[in-house]
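All remarks here apply to the structure that follows.
All protein chains but one are shown at their positions in the complex.
Our next item is subunit A:
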Amino acid sequence: MATTARRPARRTLDRLWRHALLLAMTAFAVFPILFVVSAALNPLGTLSSSQLLPAQAGPDNFERLLTGTGYPRWYINSLLLAVCNAAATVLLSALAAYAFSRFRFAGRRAGLYGLLIIQMFPQFLAIVAIYLMFSAVTDLRPEIGFDTHWGLLLVYLGGALSINTWLMKGFFDTVPAELDEAARVDGASHAQLFFRILLPLVAPVLAIVGLLVFISTVNEFIMASVFLRDGDSKTVALGLYAMVADQRDANFGMFAAGTLLLAAPVLAVFWYLQRHIAEGLTSGAVKG
C-alpha cells in the first residue's frame, strides 16, 4: 500500500532533522570547551597565547597545578561535599515528595507553594544572617562552625526541599496509585511502600536530582567563600577563583587545566547515572 512505500522516506526525513539539530547543538555546546582544552594543553599557559586548537601540546599546566598549588586537597574537599550533599538531598526531598504526592493533609498546598516562594529570596543577600548565625555556632560548637564542611553542608541541606521536591513529586504522581493499593492489601507499611516499591520505580528522577545537586555543589561559590576561609578546607571553586583573581593572564593555563579536572568527575557521574536515567523504570511499572 501507499503507506508502506512512504515509510522509508519518512523515516529518513525523521532521522535527518534529528541529526541536523543535534549536530548544530553539539557544535554550540562543544566549541567553548575546545577552547578550554586547548588552553589547558598549551604549554605557554597564558591567556593571550591561547587558541582554539593548540599549536603544541604538553602536560605542563597540569603538572604545575597538581604540584605547585593546593589543588589536590581542594579537589577531594569538593568531591566529598558534593557526594554527601547529593545523597542527603535526594533522600530528604524524596521523603517530602512522597508525603506531598501520596497523602492529603492540612497545609499541603501551603507547603508546596511555600517551597517555591521561599527559594525565590535572593539567597546571597541573606548571607549576613547566615554569617551571624554561624558565628554563634562556631563559638559553641566549632566542629560544625566556620572552616568545617559540616556547617556548609547543613546550610546546603536547608535548601534540600526546594524545586527538587517539586520535580520528584511530579514523577511520584505518574506512578499509579493502584500499585500502592495492591501493596497495602499485601500488608505493606507506608515505610515499606516508600523504600521498597516507590523508590526503585522513581530511580530515574532520583538519579537526575542527585546529579543536579552534585553539579551545583561543585559549582557553588558564594556560600563556600563565606564558610571556608582556611586553605585546607577550600573547595576547587574557591581555589581556582583565587588563582585567576591574583594573576589572570599568567595562570590561565592552570586555570583551564583545573576547570577540566573539575569537570571530569561530573562527567563520570553523569555517565554512570545515564543507565538509570535511560532505563525508564516508571513506564515499565505502568505496564505491570
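Please note the rule applied: a contact is a pair of C-beta atoms (placed from the backbone, for glycine too) under 8 Å apart; a residue touches a chain by one contact, two chains touch by 3 or more; residues count from 1.
Throughout what follows, contacts and distances are computed from a predicted model.
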Q: Write down which listed name, "Demethylrebeccamycin-D-glucose O-methyltransferase", "CRISPR-associated RAMP protein (TIGR02581 family)", "ABC transporter substrate-binding protein" or "Maltose/maltodextrin transport system permease protein", is the UniProt protein name of the chain that is not shown.
A: "Maltose/maltodextrin transport system permease protein"
Q: Determine which one of A:Leu44, A:Ile130 or A:Ala250 touches the chain that has been left out.
A: A:Ile130
Q.
So one chain is hidden, and I want to know which residue out of A:Leu66, A:Cys84, A:Leu157 or A:Val226 touches that hidden chain in the complete assembly.
A. A:Leu157
Q) Which one touches the absent chain: A:Leu44, A:Leu92 or A:Val226? A) A:Leu92
Q. Of the residues in subunit A, which ones touch the absent chain?
A. 15, 17-19, 21-22, 25-26, 28-30, 32-33, 35-36, 47-48, 50-52, 92-93, 95-96, 98-99, 103, 105, 108-109, 111-113, 115-126, 128-130, 132-133, 138, 140-142, 145-147, 154-155, 157-163, 165-167, 170-171, 173-174, 178, 182-183, 186-192, 194, 196-197, 200-201, 204-205, 208, 211-212, 215, 218-219, 221-222, 229-231, 236-237, 240-241, 244, 255-256, 258-259, 262-263, 266-267, 270-271, 274, 277-278, 280, 282-286, 288
